[in-house]
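Quick one: the structure is below, questions incoming.
Every protein chain except one is present and positioned as in the full complex.
By written order: A, B and C. Residues from 1 in each chain.
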């Protein structure tokens, strides 16, 4: 999905292609998704995001059918700004706020995959440690205690930061899923870890191969 | 034509890195007597008199503030 | 112990991208009747009663606002 201020949409398309699937560029202004089987909301600054990241994107014409699709089990991955959009759209609980250090941070981040049984993570081992670029200015995941306990209790924390949290996220949360597990929000950027040449690893590819497998399986 | 102000602040239970940083800087500046700082957003809207409170609330509630982490007050 | 509020807004002659973006979104939201939006910062400080206005102004002027592009008002 490309919003006017999307930045990593080309990377997302590339990652989907490298995973062996056919990438379909979507435009925020189009109400109807051409028959795609899964949607990636890429990183960037969807509408400038001076107000709150994702606050305005949530109202994009295309978001209606995405929200609708997500509620009916369509796999949706929100990366960075995409994660923010999913939270603003209430498809995922909590919110993302300014980094604790109040600086944009871009670095190679170690993560632990906490759930290897969502459609987006099935190609990982439970507890697998991966290295994926993290780059955000508003990546601090916050929610009230009840919500956090619920997320933990229902095993909806998909990935956690290792080596200390880089942005002030509560309980080191780097990614979460909805109850059904088809909607995943992730602050780090797997689409930047799909080629040896350009990434710190190719660990990110598994997010995209995971969803492809689960889709061809059904 | 009327001026409406909407103030948005983080819910108390959510930590506020900006407020914290300012509090820290105060120390370095040698300014004493400030015990807490919280940073929020301040919106000044020019609205036509026709615009009803209902609409304003929706506006604040869906766009200007994120109810999950923020509270807002409207001054009309 | 007193609650002091400081509001910081862009000087009127300075471009305010935030406000522009919100105004644009209102259209998409189908909300009519808002003619201008400016986004600023809103600070809530808890200060000891001893703290004089002088100090508060310095504080606002050096830490809370960037005098080159922003104006501030203190509500005590």
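Rule of thumb we're sticking to: a residue touches a chain if its C-beta (ideal position, glycine included) is under 8 Å from a C-beta of that chain, and two chains touch if they have at least 3 such contacts.
Just so we're on the same page, contacts and distances are computed from a predicted model.
**Q** Can you pick, from "Sugar ABC transporter permease", "Phosphoribosylformylglycinamidine synthase subunit PurL", "3-oxoadipate--succinyl-CoA transferase" or "Heme exporter protein C", the UniProt name of the chain not shown?
**A** Per the UniProt record, that chain is "Phosphoribosylformylglycinamidine synthase subunit PurL".
**Q** For the unseen chain, which displayed partners does it touch in the full complex?
**A** Counting the whole assembly, the omitted chain is in touch with A, C.
**Q** Just one of C:8, C:21, C:34 or C:47 touches the chain that is missing; which is it?
**A** Considering the complete complex, C:21 is the one touching the chain left out.
**Q** Of A:11, A:88, A:123 or A:165, which residue touches the hidden chain?
**A** Considering all chains, including the one not shown, the answer is A:11.
**Q** Specify the residue from the set A:106, A:179 or A:216 that touches the hidden chain.
**A** Touches the omitted chain: A:106.
**Q** Even though one chain is hidden, which residues of chain A still touch it in the full complex?
**A** 4-5, 7-8, 10-11, 13-14, 17, 29, 43-45, 47-50, 103-107, 133, 135, 137, 189, 191-192, 194-195, 197-199
**Q** Extract the touching residues of chain C with respect to the undisplayed chain.
**A** Residues 10-17, 20-21, 24, 66, 68-69 of chain C touch the chain that is not shown.
Here is the rule we use: only the chains that are shown with their structure count from here on.
**Q** Distance from the CA centroid of chain A to that of chain C, rounded to the nearest Å?
**A** For chain A versus chain C, the centre distance works out to 33 Å.
**Q** Averaging over Cα atoms per chain, report the distance between chain A and chain B in Å.
**A** Going by mean C-alpha positions, chain A sits 28 Å from chain B.
**Q** With chain centres defined as C-alpha means, what is the inter-centre distance between chain B and chain C in Å?
**A** 9
**Q** Mind pulling the residue numbers of chain A that touch at least two other chains?
**A** Counting only residues that touch two or more other chains, chain A contributes 51, 55-56, 59.
**Q** Touching at least two other chains at once: which residues of chain B meet that condition?
**A** If we look for residues of chain B contacting two or more partner chains, we find 41, 63-64.
**Q** Once bound in the complex, which stretches of chain B touch chain A?
**A** Within the complex, chain B touches chain A at residues 10-11, 13-15, 17-18, 21, 41, 63-64, 66, 68-69.
**Q** In the complex formed with chain C, which residues of chain B make contact?
**A** It is residues 1, 7-9, 19, 22, 25-26, 29, 31-48, 50-51, 55, 58-59, 62-64 of chain B that touch chain C.
**Q** Would you tell me which residues of chain C are touching chain A in their complex?
**A** Where chain C meets chain A, its residues are 17-18, 21-22, 24-25, 28-29, 39.
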